[in-house]
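My questions all concern the structure below.
Of the protein chains in this complex, one is absent; all others appear in place.
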């Protein structure tokens, strides 16, 4: 049985992990979810490292919501680099799902965006583990998570 | 018995570690605190590495106060990347508690901010080690350290 | 028999890998291509790491198409650093082939650019593995991938 | 007997290492100084790595003087990240002592700043190795190297 790690934060203003877990469970069976919550996005790399090491997960989904300030962008950049480092050291995928507070106007739109992005990244995580051919089928098709797909430059 | 490392700097203009240690001690028992002080925030990654290696701590709290200049932001960025690297290599949490001098107007406000942030990060550190379920309970609730919580986008 | 890894994304809006694989096959024989597709460019470092580890490739071609927003540049920067880290840890080449959406005006020009760059990087990948002397012969000659060569500063 | 590594550059316009070594010798005995000089600050991380590996130093003092151009700041940033990486991998302190040419007006002021900062960082290095309690005593007191101390936000 495979294990999927889900790491999120108390800093985020939407419970994105709930949406992700629901979508994971709707996607299939045969895996166990290992949850962990840390204060902020900069804690996510270690959280994932621990999920890989201590709870033997095969993939991590790392969810976070950086604020609107310039400094929040720096934190997100640092967190992303740490997540990439962790994934490379473990040779296992970490699906980063970040929603910036400034990406949506107003609380409702922000929540909808966060829900949709979390769900679509959860689907990506599921595909990476169980159906890599699904991703291969959409190579170069301009898929987006949370927003409408951009689509391929030229329709085939 | 667990060990909590506390690393701070002579550069900081508030003795944040004192507030953090007081709050840690008020949070519970059953751990030992290992202290170390280095000149500046860029020395914190090695300080934590040594606390993990030589004094067997289970978690580090890294406290610092970058100045107001543009260069101080660069130093904080470098320090943060080093702290993330160290945490990932050790697979153990480092709770970063930085207060930028420019975040508050005047000495009193700065001290209050530094105290409150140090205390709230100390609580986070304690929860990470002993009560991870406390953090999980607040996932996605927009918690902040030092300032008022932003709260969740939509009240449940 | 050597193995060449080809990693691309569902985010890209042109199926660059197809062009790269066609050019690789036209360049010679004696190798096997191992394909993988991930959601976005930030997933490419782990994708390459896995190709090296699990499918024993000798070189990776990593293809991606960052969007036009400022944030996309940050993501590309993070992805590039992760690819370099992976290549250094594995001591094996990763040929990065990124096309920024803003590099070309209009869909046709973007597709042409993506095709040509993918093909020329595929040739570079082939040369790195089988004909390093071809690259040596063009040292300092101002070669470009996707656009006209800049050429050497002074014709010899 | 402990060993202190001192690494500097031919790029710097002040012989900062001389000031640092003099101050180290005035601080105490019982250590040996291992010197090395490299071309520029980006060579300092490897220089320190070699001092740790080949000459068994317990701590490095890395001295450099980035120029005034924007690019020099990038180089300093890269050097700093490399020094932090090296310190973390070795789990040994590297005291970075950089003086930016633009920090002082005119040659005399620049030399005085470089001298004073080198001396004060040398004292820090000595304290880190032999008297960590001296640093602990000044935690949060706003110490600076090269300039007047900022002092604590509130006098105790």
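Order of writing sets the labels: A, B, C and D. Residues in every chain begin at 1.
In this text, a residue touches a chain if its C-beta (ideal position, glycine included) is under 8 Å from a C-beta of that chain, and two chains touch if they have at least 3 such contacts.
As the structure is a prediction and not an experimental result, all values here were calculated from the model.
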Which visible chains touch the chain that is not shown?
C, D
Missing-chain contact, candidates C:53, C:108 or C:144, resolves to C:144
Which of D:13, D:116, D:131 or D:144 contacts the chain that the document leaves out
D:13
Sole contact to the chain not displayed, among C:43, C:72 or C:96:
C:96
For chain C, which residues lie in contact with the unshown chain of the complex?
73, 77, 80-81, 84-85, 87-88, 91-96, 100, 121, 124, 128, 132, 135-136, 138-145, 150-154
Missing-chain contacts mapped onto chain D:
8-18, 35-39, 42-43, 45-47, 49-50, 53-54, 65, 67, 71, 74-75, 78-79, 81-82, 85-86, 89, 107-108, 110-111, 114
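One rule holds for everything that comes next: only the chains that are shown with their structure count from here on.
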In contact with chain C and chain D alike are the chains none
Fit chain B to chain C (C-alpha, same chain sequence): the rotation, rounded to steps of 5 degrees, is 145
Farthest chain from chain B, going by the mean of C-alpha atoms per chain?
C
Out of chain C, which residues touch more than one other chain, so two or more?
none
Once you draw an edge for every pair of touching chains, what topology comes out, line, ring, star, complete or other?
line
